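One chain of protein is taken out of this complex; the other chains stay put.
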Amino acid sequence: MQRRPASIALLAFFLVTVGLFCLFAPNFATTSNFENLMSGFSFVAILAMGQSFPILLRGIDLSIGAMVALAGMVAFDLTMLFHVPGYLILPLVLIAATGAGAINGILIVYLRLQPFIATLATLAAYRGVVYAISGRLLIPKLATTPITDPWIVGIETYFDIGGALGISDYVHLPWFPLSFFLMIAIFITFQLLLLSTKLGRDIYTVGGNQEAARLAGINTRRITIFTYAISGFCAGVAALVLVARLTTSTEALGTGMELTAISAAVIGGVSLQGGIGSMFGPVIGAFLLGVVLIGLTLLGASQYVQQILTGAILLAAVCYDRYLVVQRQRRAAANVGANT
Amino acid sequence: MIARWNLKSSAKLSKLAPYALPLAIVFIVIMFSIAEPAFLKPENLIGIIHQMNLIGIMAVAMTFVIMTGGVDLSVGPVLAISGLTAFFAMDAGLGLPIAIAAALGVGILIGTINGTLVAIFGLPPIIVTLAMLSIVRGLALIWGGPEWHLIRDQDAFTFIGTGHIGGISFSIILLLVFAGAVMFVQKRTPIGLIVAGIGENERAAYLSGHRVRLTKIAIYGLSGMGAALAGIVQSSQVHTSAAVYGEFGTELDVIAAIVLGGTSLMGGNGSIGRTLIGVIFLGVINNGMNILNVTLDIQLITKGVIIVLAMALSELT
Amino acid sequence: MNEAHLIDAQGLGKTYGSLAVLIDANFTVSAGEIRALVGSNGAGKSTLIKILTGAIAPTTGTVKVDGKELVLGSPTEMINSGIACIYQHSNLAPAMTVLDNIFLGRQPTKRFGLLDRKRQRREAEELLQRHAIQIDLDALVSTLPTVKQKEVEILKALALNARILLMDEPTGWLAASDVAKLHATIRTLKSSGVAIVYISHMLDEIFAVCDTVTVMRDGRIISEGKVADITRPSLVKLMVGEKLAKDSAQAGKFKRMARGTGKVRLSANGLTKRGVFSDISFDLFAGEIFCITGLIGSKRTEFLHTLFGSDRFDSGELKVDGKVISFKSPTQAISNGMGFVTEDRHREGLMLGLSISNNLVMATLRKFHKFGLLKRKEIYSATGEMITDLNIQPPDPIKPVRLLSGGNQQKVLLGKWLNLKPKFLLLDEPTVGVDVGAKAEIYAILRAERDKGAAILVVSSDLEEVMTISDRIAVMVSGRLVAIHDADKTTLAEIIGEIGGAAR
Partner (left out) sequence: MTEEIKNTTNDRRHFLKNIALGSAAIGGAAMGLFGNSDPSTGLFGVQKANAADDARLKMAFIKYATDTVSSAWSKGIEDVLTPQQIVDYKLLDGQGKAEVQVSLMDTLISDGNSVIFLQPVDSVALAPSIQKAKRAGISVITLNIDATEAHAAHVEMNHYFGAMDIAKAMGDAMGGKGDVAILNAPPGIIIRDLRTNGFVDGMKKHHPEIKIVADQVAEWSRKKAQDVLATILAANPKLGGVYGVNDAMALGAVDVAKDKGLIGKLVIFGNDGETGALESIAAGELTGTQFTDVHQQGRFAASAAVVLASGMVPATAFKKQGHLLMPYVIATKDTVGQITPAQRW
């Protein structure tokens, strides 16, 4: 069910791109490169999945970059300033990030702000909070001290699946980073949520036809707040992955990430019209961006060219999405005709 | 007349809403001047306008786009590439008029491409201009490289950003003239009405015989031109041009100013005059916090909270 | 009718500002009853339905289901009480499957809010079987033809285990064979004790499927009774009321100007748009009001759009003032002196946030500028005159149109095109949601325009209106013009027969 030509086309495009780079980019088809891809872009995929929820409701969340920084700094402060054990930090960070996301939703629902404006305001405000609570600025020594808490740093662990299965003699598998499995876990959870729970169906309903949802007795306000909270939650997970990878957090963490996440979600076929899209698309979208960036770097293309190409892919994705809509309308019109 | 009617009508609509922003400005000004009397010095007040010059020009130019329910995220890189165009044109020995025409032309061209993709192909403006943001920045960097290009011995060009006429900074005059011209277009020509009509009800505007697509392309072109003009002014003010100017966040400031001025992102009626008030509002906040030597964290938090409060107020009244 | 009432509404009233759209309505339906709710446009049917579905709260009155009083204005409350509605407009989530849409907002769940997919499918299949409907449960709704979408809507309502089912023009988009199937379904429902409120203009359908009938007019319930006890002419008479007789008599005072001045302004010859309408031919004369009537879904609106250039026809020939032409855009039509008062004034007609004045000049800006500059004095005087002429209330040019009553909004929309001094005026349902007073004013305006020599083409489902204003009447059924009459040589009964009966 929910099978759409868009996802298949996207997957095909992704595979072709990977194939081309494997053929032409030196050192692309190596296990270490795929490790890099997985560890470098899993968190982007997580953010893109989070961003997809507001977009499914015809909203947008511009504040995820600031929320990543906020969550990162909360983790930093808890461990470096307050020496809270890691097993407590992880849930606390996620609660903080989810709360920040929920605040976005509350502003949108109860103050009736447009999502763009509400999250534009919190984009500034959360970044301000990051500077305000930054333990690095408070105690400069901490700026050069890495985080060592095993619970946090442990997120940056690699698993030798091939070795564990005893097949490494036959196939050379990359080691999989934990962040990749986190991403997969979130993917499965969200996909399950969207496709197999009432809540998920309600999200699609509200996004697809808010009036119908209201008439069907769905609490649209609660759903709206929930989607922005999810976006915040994903920012929290991404922040933990980043903090583990960097062994610190910076005030500027996450700058501009909202645009990357929106791009990945839109490339992944999540429609700005609301109610259309799954979690599969954003994940592929994020890794497509990753493949292109890494592949072009290996080919020695200027990074400026990469920016142009990223924009072009984004444009192509919306064009294709638009093309599908037009096709659908044509078919619907033809159907009506056939029945009159 | 028509525009005055609009203003008056919204005044009747709800007594508070149209005055909320000016009142908020007055309130904030009073707060700042109590905290730091120097805030009220004439040179500081003029300084506020001077500082919001670039945002002001871009906001004025983008107001029409927002009025139609669109948005233009690509203004930052357009600002950069227009500065580069002016520099390279002058570097090649072309005269100032040609340099400026070329710079504005580049902005108009990019805006027109945005407009075409939005109006003809029906693509979502936010994504089109986001993609263009990336593409234009890439082009600017390839073309201009990472360096700052010093603009030397171009007195006429330098005058644009730093000169004075009768004691008033020319860049302020430029902003006022540009805003005046766009305001004139909005109030005295049919265009303002058509744009508002498209924003209110695009289908009805089409059925009223207006060239909706052409109008949309043109207003994105205007937005591009505004960004290009801002690029010229900035390059003139800082005597350099560089591909990295108009960094991320510029477009958000511009949009915030317009929306604070009361133009809804959903489209509909708007006014250049009120956009300028929105610009001044942001300018006063920034300037006041700088003059009070407030740290960056408080500045950012205050800015976010004030935007939320201002918007919530105008929604609720 | 003697059993306990399943639904019992007493003293319902609804006013918008000064306009009362529903007045002291008492409405009761029993289990196993199929109740027809009829009345011309603006009679208050939709308001009653909206109150019963919780979409709006009434100004006065109570609603009880099974003797229990309900909190009004809450869709959830109404759904929980077993009231479901099939609307004219789609209320589906287009990007979701049929299965999901049937259970929209109330999918069966297991623990942890997980969907019970098996149960959902089983229930849906039972539903399909019980009502003998065939549909692919896994198809996306957006890929289905409109008729199938309607079935999904019906299934959605049925799946609510609704005991009271409101159907608002359920057959508007259905083909004849589907109508029969739907009626069979409705009878099945009736036998299982469901109460059905059936709203339709189709008298045939009412006589075919309904037990009882409630007639509404001008916001009031004026008659209730068994269908078996009533004849078709007497029902029609109840619907249109004494007023029509009076108005018709009055209309008699106005000269019918069939074929107007005798000069053909617009001539359609075999106009066809594949799958929408076909082979439409007629002449429109200067100085006449030509009405096309028919049911919702008979493609009259689509036809007007192709005349106006906002849509294209595939074949046929359109002559305007003797020249063969097909307008490529509204701009072109307007510059040829054609105006179009669209049906949905909120979606296609007005800029609600703009002032009366701005709306009035919206279609004629080219007349109000010189060298690109607005001639504001002229706008001021022209809109001032127009406001006075049309008696737009309040006469405040800067008032946003959003704040006006429906009738005044409609007058603004009309005035926008009158500014054009149109040679042709197309009007699509020109008096929907307009109170009686404004209606009369609008009719007077139309007659005045006719007398000035404009060729006026009105599309209306409101037979009262058609009989009142038209010089000639055409009947459109499923995309075809089935008859054209001179207004003074036909009768209401004949027209109703052609609309509802003859076609099916």
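Residue numbering begins at 1 within each chain, and the chains themselves are lettered A, B and C in the order written.
Keep this in mind: a contact is a pair of C-beta atoms (placed from the backbone, for glycine too) under 8 Å apart; a residue touches a chain by one contact, two chains touch by 3 or more.
Computed from a predicted structure; not experimentally measured.
By the touch rule given at the top, the unshown chain touches A, B in the complete complex. When the omitted chain is restored, the residue from B:Leu150, B:Val177 or B:Leu214 that touches it is B:Leu150.
Which of B:Met62, B:Leu175, B:Ala243 or B:Ile307 touches the hidden chain is settled by the complete complex: it is B:Ala243.
Remark: the omitted chain is touched by one listed residue; of A:Thr30, A:Thr157, A:Gln191 or A:Gln273 this is A:Thr30. Looking at A:Ser196, A:Thr248, A:Ser278 or A:Thr310, the residue that reaches the missing chain in the full complex is A:Thr248. Residues of chain A in contact with the chain left out of this view: 26-27, 30, 32-33, 35-36, 39-41, 43, 131, 134, 136-137, 140, 143-146, 156, 242, 245-248, 250-253, 255-256, 293-294, 297-298, 300, 303.
Contact between chain B and the absent chain runs through residues 36, 38-39, 41, 43-44, 47, 50-51, 54, 141, 145-148, 150, 162, 234, 237-240, 243-245, 247, 286-287, 290-293, 296.
Following the convention adopted for this analysis, only the chains that are shown with their structure count from here on.
Chain contact summary for the complex, chain A toward chain C: residues 1-2, 192, 195-202, 204-205, 207-209, 211-218, 275-276, 328, 331-340. Within the complex formed with chain A, the chain C residues making contact are 53-55, 75-76, 79-80, 85, 90-97, 100, 103-107, 109, 112-115, 117, 138, 142-147, 175, 274-276, 299, 478-479.
Chain B makes touch with chain C in their complex at residues 1-2, 5-6, 8-10, 12-13, 187-190, 193-194, 196-197, 200-201, 203-211, 268-269.
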